[in-house]
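Only one structure is covered here, and it is reproduced in the block below.
A single protein chain has been removed from this complex, and every other one stays in its place.
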Amino acid sequence: MPHDHHDHDHDHDHPHDHGLSPSGHPYRQDDDAPLTYWQRMEIAVRELLIEKGVTTAAEVAAQIDLMDSRSPANGAAVVARAWTDPAFKARLLENAGDASREMGFDIGPLHLIAVENTAQAHNLIVCTLCSCYPRNLLGLPPDWYKTRAYRSRAVREPRAVLAEFGLNLPDSTTIRVHDSTADMRYIVLPARPAGTDGWSEVDLATLVTRDSMIGTALPRSPQTVAQDG
Amino acid sequence: MGGDEAGPVPMDGHDFALWEKRVDALMVLCSSKGHFTVDGLRRALEDMGEDAFEKHSYYERWIAAVNQNLIEGGVYSLEELATRMEAVAQRGTTYGEAAHGAQPHSHDVHDHDGHDHD
Partner (left out) sequence: MVRSRIRMTCMIMTGTTMTRRVRVRVRALMPPGHVRAPAYLRGKTGVIERALGPFGNPEQLAYGLPAEKKPLYRVRFTMAELWGDRAERPEDTLDAEIYAHWLEEVPDHAP
């Protein structure tokens, strides 16, 4: 995914120059590209909000840090807990927001619903109206989630969309698509991969990918992990 | 949108620029402080029409929608916005230069990357 600006010289130190942000998105240098109309608007709006006392520069920076601290790893921890603790899983399926808070995740006022993948059913999340996503738990959504193509097609031909992601489900599996049209946000609770008996919660969490919690992938298998080292 | 014909899902990722993260932060902060609602943001996005989706990037549409709601809410005036945008343009030709304008009320001078505050 990193595709530009990583080979420039910079005037300023940037603490995150060479890696992914905590939320899994690579950083990009933008200070040396020509100023756009919309960037001018962002600067102007932000300065006016600070001058009017609506917010402060520190508050904006803190909010960016908070968002960066949210990542699919949070969701992976929740999923791994559900895989190992049946009582927690029951609470997660009853109220995923409260279950996530119980684990210490600061997800704000998020109303979260967990939908469980089983041998019979596979769940897929989309927001056709905008780009609703459980961002307070998982961080910002991937770009493809926000595209017209995904938003248009996931509700009508989810199987074709999943095939593009490399996931071909048998006809015996029912697909349940969830369109986040209003106040709820959704996370898929994937099925625990076979061959993980006795695994610790921490190890299990390494199998849980962002896409497996959106429903466009399955968790990694223990074999894949072994191959990757 | 939902159910429409469309081509393959583009899988390219994009790394968020600082200005985009700031737009995101402004949306969250302004809505949490009651200056507008997420519904107001969505409404402004929809009112831009289908064209906007093709012409502008995600956070370009977002800053436009944030601004629309703040103007409607009377947080600042169009004249103030226009004047400030003009002043910003005078500061330099890159985001880095323009975002470093001397702001008497701003503590923003040193944290151009939004991360090295304390």
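Letters are used for the chains, namely A and B, taken in the order the chains are written, and counting of residues starts over at 1 for each.
Note that in this section a residue touches a chain if its C-beta (ideal position, glycine included) is under 8 Å from a C-beta of that chain, and two chains touch if they have at least 3 such contacts.
This is a predicted model, so every value here is computed, not measured.
Checked against the hidden chain, the listed residues A:R101, A:K146 or A:R176 yield one contact partner: A:R176.
Contact with the chain that does not appear here is found for just one residue of B:D12, B:E50 or B:E72, B:E72. Residues touching the missing chain, restricted to subunit B, are 1-3, 36-37, 39-40, 42-43, 46, 69, 72-73 (touch as defined at the top). Take subunit A: the residues that touch the chain left off the picture are 94-95, 111, 128-129, 155-160, 171, 174-184.
In this text, only the chains that are shown with their structure count from here on.
Rounded to whole angstrom, the centroid-to-centroid distance between subunit A and subunit B, based on C-alpha atoms, equals 21 Å. On the subunit A side of its complex with subunit B, the touching residues are 1-3, 12-16, 21, 25-28, 30-36, 38-52, 54-65, 67-68, 128-131, 140, 142-144, 146-153, 155-156, 161, 164-165, 179. Residues 1-19, 21-26, 28-30, 33, 35, 42, 45, 53, 56-60, 63-64, 66-67, 70, 75-76, 80-81, 84-85, 87-89, 92-99, 101, 103, 105-108, 111-117 of subunit B are the ones touching subunit A in the complex.
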